[in-house]
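All protein chains but one are shown in place.
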Amino acid sequence: LGGSGGGDDEVHFITDYYNDSWEPLWGDLESEFEDETDTSLNIEEGGMSGTQEGRLAQLIQAGEPPDANTSTFDQVADIWETGQLETVNDVVSSIEEVNGEINTEAFLGEGDDIYQIPHGLYVSNFQYRADIYEQLGLDEPETFQDVLDNAQVIDESDEVDARGYGLAGMPTGKSQDEFLVLLSSAGVSGIGLRWSDPDAREELEVYFPEEEVTMVLQYMKDLAEYSPDPTSIGWAESLSQWVQGQYAQCYHLNAWPVGVTALTAEAQDNDALRGLAEATQVRAYPTWGEIDKDDNWLSAPAPDGYHVFSNGTNTAGAKEWFEWLYADSMERTVSFYEADPGRFLPTYSDVLGSDAFQNQDIFQAHPHLLEKLEYCQNEIWGNHYGSVDEANISSPESLYMQRQWFYGEMVNRVVTESMTIQEAYEWGRGELEDAFAAAQEQFG
Amino acid sequence: MSQSEPPGGVFGLSYDDETRVIELLKLLSTAIIVLVGAWPIYWLTQLAFTDYETVEDAITYFPTPGIFTLDNFTVLTDPEMYTYMFNTVVVAIGTIVTVVIVSLIAGYGLARLEFPHKENFARILLVGYLFSPIVIGIPLYQIWRSIGLLGTRVGLIIALSAISMPFAVWLMWKYIMTIPEAHEEAAWVDGASRWRSFRDVVVPQCRPAIIAAALFAFALAWNDFTFAQILLPSTDTTTFAPGILRAMGQAQFLPDAYLMAVSLAMTLPPLLFAYFMQSYLLKGFQVRAL
Amino acid sequence: MASETGESIRPRRTYIPWDELPVERETVAGFGTVLPVVVLYTLIAVFPIVFAFWASLHDIHTLNPEWEWVGLANYAEVLNISTFWGSLWRGVVYMVGSTLIQLAVGLWMALVLNRITRGQKLLTAVVFTAYLIPTIIVSLVALRVFDPLGGVFQMYGAEWFGLWGAQEAPLGSRDWAMRLLILVGSWKFAVFVTIFTLAQLRAIPDRFYEAAKVCGANRWQMFRDITLPRLMGIVLVVVLLRSVFMFNKFDIIWQLTQGGPGNATTTLPVLAYKTVYTDQAYGLANAISIVMFLFLLASAIVYFKLFNPSEEVETTT
Amino acid sequence: MTAIEIRNLTKVYEESGNDIVAVDDVDLTIEDGEFVTLVGPSGCGKTTTLRCVAGLNKPTSGTIRFGDRDVTDTPVQERNIALLFQDIALYPHMSVQENMAYGLKITGFSREERMARVREAAKLLQITDQLEKMPADLSGGQQQRVALGRSLVRDPEVFLFDEPMSDLDAKLKAELRPVVEKVTDEIGCPTLYVTHDQEEAMTMSDRVAVINDGELEQVAPPKEVYDEPSSQFVSQFIGQPSTQFFEGTVRAVNGTAELVVGNYEYDLAREGLEGWAGDDVRVGLRPQYITVSDDPETGIPATHLLDEPLGDATHSFFETEFGEIVVVTDPDFEGGGEEYGLVFQSESIQLFDDDSGVRIA
Partner (left out) sequence: MTAIEIRNLTKVYEESGNDIVAVDDVDLTIEDGEFVTLVGPSGCGKTTTLRCVAGLNKPTSGTIRFGDRDVTDTPVQERNIALLFQDIALYPHMSVQENMAYGLKITGFSREERMARVREAAKLLQITDQLEKMPADLSGGQQQRVALGRSLVRDPEVFLFDEPMSDLDAKLKAELRPVVEKVTDEIGCPTLYVTHDQEEAMTMSDRVAVINDGELEQVAPPKEVYDEPSSQFVSQFIGQPSTQFFEGTVRAVNGTAELVVGNYEYDLAREGLEGWAGDDVRVGLRPQYITVSDDPETGIPATHLLDEPLGDATHSFFETEFGEIVVVTDPDFEGGGEEYGLVFQSESIQLFDDDSGVRIA
């Protein structure tokens, strides 16, 4: 590589792995890497959902895409489909040598080509406040109805301030995710598609059964009664509201709320928050009444990681950067999970069990957090995902469907009562069919 | 008196009673304006001085000694926050200066020089305001990149100046028309060149219009979110509005009281501006006709 | 014409053959003075609008650099988007509602501020500040006070007036979201009207009122026959500007409700934004913007034809 | 029948702490149909007096009566007055016709009646062909006619003018003066006319009220004010060019009084000088009453400075031992910078108290 540095040769990297702890970490890594390799880096904060896409759009339309970015794979499906991504098999394999094999079957590319350098996985689950449960004598819920009943008890109790449930109703990522997971937990393919022939696995068809969908929507609408304003809850808000103790139950990912609470507790040296982190329990999301966990259509956790653009100005530099980041040592790899504890399950099989990982300061202070992560990996992922074989519909079309936002919109319309459940269902079905037709046209 | 007696005040009141009623209404209105107009500013001020945990928990109306604190303002010492505010100040000043200079010159040209189509000029400029800036992110990004100003504060200053411009030019044009041409002619007679007379005679007299245009530019620059977001992507050059949003997204926990403290800091300069400049400002806005 | 005697007094400047140019020297100077404005304007308005129009003729996936020519198909689609007409209607409601409130409140504040004697300067400054502070601050405060958890207005509305339930979020309520958006927007921007009308009020000489008093006019007649006609010109201009700005308003809506709940506060700018970043349809979004632009242009022309704000009576004070 | 009676009118303004006595204990009665001019230098309290009469200012003390009605506390709207301003105050957004009809409209007259009255007034003022125009399209003189018309149509009880012509040039003034007199005659109500222009005061009034520094100095018919000023101030203020003043002493000689100015002695065959023998007095003489003699030995030696020929007279400026002296000379006079003698016409000499400025003889 030319050591000219700066200008067009720099590696432009946009990331939403960005918070108070990531920021200094990136800063250190950046200068270290630049010193070692003479390649200059430009790390840009991507911002939460919406802003990063906006930024990407600008850069791509301007003909100068970044060299790399972070996101879940479905969010770059369009970019991938139009051939703008670079395969990263070589990088991934050198990382695997240090950190262990990739432990997911999620869609990272077609055939032997991998287009994502994975960082972590998102396992969906249910979280609740054990202290409140105890105070009110509640039991762990098994079904949707239990969740709802608990929510009502909590909400109506004068003893606790917290609301019964934190339901995401902002028409963006979290409400969409929550809806899809609930649908799976009701025994229906989350994305509204299924193989027309489960054995052949060649062709997808729309599958959006009215009974289940309206039931899930009704459930969300009922939950909204016990939730703070759902329309103001998305990923970021849900975390800060959890820290503020605004509700006692919610849908979430891995041990993210525990991690954020623990981190805040340490930063502020606050015992009440430590208690809250301790009291936050994680378990698989309850199912619809008669659905057994083996009928759960959850297939694979969502993979999050890095993508390298084939038409960036310094693709090679980007690859070098990620290799340097992850394939250097387990210690360095672990430091990335440290910055955002509880948010990700490592995608590499050796990481979670490694000493480096387990010895992080935050886990010393909050052994509970490590426990929860392990629980996510072993119990929830292990026992609740992939139970239904045909639920794995990984394909370009399903990827495309992942980033259609109409599910979130549908939830929003229901909880805000802009539509009756029936209307919302029909509207959503219409959108689904349109989107599927578009997906088939694009990928078929 | 005879039939020529006037019919009296509003609602058949006598003129004196009418005056009394109006005085009463005026008092009442003042009270409402104080309440409604000053209330949000009061509210953010009092929250900024209240202990952040209390703010999260309860509705308080005044930072009584028990909950009063200055700690919220420590957020201002946060290097990022500080950078955002510093950038905003730089951009605001830069925008004001650019707008004032460019609009003065253009306003002078329109007011004093004869050239074709100048009557339509300002109206065409105002058409630009009809276009919603929502989708212009991509073209703007491309233009600014191609002129090499992307990511620089100068680039943002130019963009903000450009959107303030139609209004500022119009204002300056109409204002300069109210200054007697004789003043410049007197300077020419004294031997001053056109440029010199502009500088020595016109500009000093334009003070109210300059302040009015500056205010308009300031309001835009201080408020701007869209352009800063597009043109200043990196953290060290970003300005307040996108910066605070970024900070809110980044820190999973940023108490409202901190936000209010930052907001208060951003509210003070406009307040001072409005307090000390209002008489000039109002004079500047007295120009009429589009 | 060369003057033999005067020539030596001053050094000659570089020779510019003004007299041989096809245009007058003053014309050149005149265009020179507005050149910077023209350049800036081209950068910020002409080019983006042309670009938007050009883009609107293509099918563009936001994250795909390839553009596909589709002619006017996007425009046909705009009119078919299920939410287009609703958004247009809400945009008009928002524009008209907030402009009317701003006009009424702004005018009223100006009249009061013009007359009060004590504390005038401070109150004026405070009121003006509303216009000068960043929208995001207004949004933050609004979000704070309408928050069901600890929001003081939420509490008043719920407990004093029973407008909404104790746990209900007014900004997330179909009934209230638009009304509150209009109110919050009006709070910030009514001052714009106040600034202009207050300036005009200050310019009305007392003698007009005295002359009317001598004729026996009461307060209302003086307002109707002197104040209002004097303000009419600027009011027409301000109403035009405010309507345009409010119709294009995006930030405050996005920050407070993201166009929700449902689509209850989705106006055209919000729709265009969602079309870009949620639907990734950049070409279509540009078509929406162009339609908005044409809508405003047509409205502005009609407005000019009806009221002609530029034709107001020229007055000398 | 109405008369304006101003009794003990005092008006004190408070400005940043200290009091300004704008009008000081003024007494003035204007009979019905009488035209009284209030004249005085700038800032002497003319406008303030007039505004108190109009009801636009509230007197600090004193009363104002219109006929037998005490209007001191009556709001201006109920006084039924007409008022003309210096800055004309036509409503710029109304046509001439609407301007003139505005008062009638307020009072509730029907459209026809309004039009009829306006047309009548317009005829009198010779602005019939201007009725459709906007005020901005009229010249200053025409605007003032419209303002007059606006008052005229309303048939007021009292007519007040505040320097209505001070923005007009000499020709227009001369033209408008008879119009104003015609209009006030027509209405036949008491008129108070404020001006700082002594010529206007002299030419238009039944009586002139000279005011100085808030106090009335003299109220009398024009000729009397000119010929028999009651004080030095009045003498100087009325008449053009101004009366010139010298220091003098009264001496009693053979039972009559003799005046000494510098080295010159003047016999004054006047009464009322008995008590003044030996006192210093101020001597006033109008430039019209000085004769220029070709012989420098006659009278006061003077060097000619400058002539201002007016056509029917010349104002000539001379340098003398008493400073510069102006003399009204023949239209044909041309001094040419020569030496002359100035002779005072002693019967026209006015004497004033040196301290108080009050007229002695």
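When the chains are written out, they are named A, B, C and D in that same order, and each has its own residue count from 1.
The working rule: a contact is a pair of C-beta atoms (placed from the backbone, for glycine too) under 8 Å apart; a residue touches a chain by one contact, two chains touch by 3 or more.
Note that the structure is a prediction, hence the values are computed from the model and not measured.
Among D:7, D:69, D:119 or D:177, only D:177 touches the chain that is left out of the view. Checked against the hidden chain, the listed residues D:75, D:135, D:190 or D:222 yield one contact partner: D:222. When the missing chain is restored to the complex, the residue among D:155, D:199 or D:353 that touches it is D:199.
Interface note for the absent chain: among D:169, D:247 or D:265, the touching residue is D:169. Not every partner is drawn; the one left out touches chain D at residues 42, 166, 169-170, 174, 177-178, 181, 196-197, 199, 202-204, 222-223, 226-227, 238-241, 286, 288, 306, 308-312, 315, 317, 328, 331-332. Of the residues in chain B, those that touch the hidden partner chain are 180, 182-183, 185-193, 196, 200-201, 204-205, 207.
Note that in this section only the chains that are shown with their structure count from here on.
Centroid distances built from C-alpha atoms place A farthest away from chain D. Here the largest set of C-beta contact pairs joins the chains B-C. Taking the mean of each chain's C-alpha atoms, the chain whose centre lies closest to the overall C-alpha mean is B. For the pair chain A and chain D, the distance between mean C-alpha positions equals 93 Å.
With centres defined as mean CA coordinates, chain C is found 40 Å away from chain A. The set of chain D residues touching two or more other chains comprises 75, 77-78, 80, 106-107. For chain A, residues that reach two or more other chains under the stated contact definition are 54, 57, 61. Taken together, the touching pairs give a contact graph of some other shape, not a line, ring, star or complete one. Checking each pair of chains for touch leaves A-B, A-C, B-C, B-D, C-D.
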